[in-house]
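Removed from the display is one protein chain of the complex; every other protein chain stays in position.
Let's turn to chain A:
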Amino acid sequence: MEHTHTGAAHEEHAHDSSTKSIWKTFWILLAITVFEVGLAFLYLEYDFMARWALNGIFVCLTLVKAFFIVAEFMHLRHEIRNLIMTILIPLLLFVWFIIAFLADGDSWKNMRKDLSPGTPVAPATHITNEAAHH
């Protein structure tokens, strides 16, 4: 694919502002992805920061990438306000959707911890039960 890219850059005839902003968006997306993968590698090698902080960075960078794809590639930023709002306002449901469900998952885990017999024996019994089924 490296070849595709260089080919594309050379075959360009129309060097107007629109094509320029397309390539600019491409470099931004590529740079963010390379940065993310780089951070993941650094974490694997050196374990240099807290996992939750790293995940927070990944989620933020993902949202930045999503913004550039929707705003520039899908051209939404250059549409009129009515269209932007009719698409973005329903997506606000995701705020509730994500918070409610992840909180639910977390409380489920806590309940399982609290209600489990609380001994390392628990997983072993589980395996025996499964074996009995077969």
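Everything that follows uses one rule, which is that a residue touches a chain if its C-beta (ideal position, glycine included) is under 8 Å from a C-beta of that chain, and two chains touch if they have at least 3 such contacts; residues count from 1.
In this section, contacts and distances are computed from a predicted model.
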Inset, instruction - Between "Heme ABC exporter ATP-binding protein CcmA", "Ger(X)C family spore germination protein", "Cytochrome oxidase subunit III" or "Acyl-CoA dehydrogenase", choose the name on the UniProt record of the chain that's been left out. - result: "Cytochrome oxidase subunit III"
Legend entry - Chain not shown, touching residues in chain A: 1, 4-5, 8, 11, 14, 18-19, 22-23, 25-26, 29-30, 33, 36-37, 40-41, 44, 55, 58-59, 62, 65-66, 69-70, 72-74, 79-80, 82-83, 86-87, 90-91, 93-94, 97-98, 101-102, 104-106, 108-109, 112-113, 123, 127
